[in-house]
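The complex appears here minus one protein chain, its other protein chains still in place.
And then chain A:
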């Protein structure tokens, strides 16, 4: 579960700072929405295609970006086709495809650790009332907790399947949550023992 979507590379897009890429993505999406013109969309599609080529990504990566939204886009296309005609339907769906590809382009070319470093660097400029240490703690804890909860989840599922309750959601979630919450006390004691202030 902790495999990230990052694709290894050394392109200018991979090396650009995450904040710059996020800023460009924001400008890109705003332009596509503020100027609803097919010409703008065509330029947008060309820009994002150039981005994929520049980053050394394959066509399969672009498909990966759009695929999760495929069914809902088909439905939107059908509704628009019926209401506004083929031109509008194609425009709306193509705009979504561009947005999804652009957003995924940032994800494919940026490591999760780069984003975290960026967030932590931004936090040092945050005003004093922002609990910086606690935000950093929460982010690093959840990293460790996902495999731990996954382990608890698998154990509980096996145990409840043996009782014939493998598909009973209540019988699965109650023990998972209670066991997980009980471990919170031990974990916070351990954090205190390592002298993190309350």
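One rule holds for everything that comes next: contacts are C-beta pairs under 8 Å (C-beta built on N, C-alpha and C of every residue); 3 or more make two chains touch, one makes a residue touch a chain; residues count from 1.
Operating definition for what follows: contacts and distances are computed from a predicted model.
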Absent chain [UniProt protein name; select from "Biotin transporter", "YjbF family lipoprotein", "Electron transfer flavoprotein subunit beta" or "diguanylate cyclase"]: "Biotin transporter"
Among A:20, A:79 or A:121, residue touching the chain not depicted: A:79
Omitted-chain contact residue, chosen from A:42, A:63 or A:146: A:146
Which of A:27, A:53 or A:178 contacts the chain that the document leaves out: A:178
Contact footprint on chain A, counting only the chain that is left out: 1-6, 25, 29, 65, 68-69, 72-73, 75-76, 79-80, 83-84, 88, 92, 96, 99-104, 106-108, 110-112, 115-116, 119, 131, 134, 137-139, 141-142, 145-146, 148-150, 153, 167, 169-170, 173-174, 176-178, 180-185, 187-188, 191-192, 196, 198
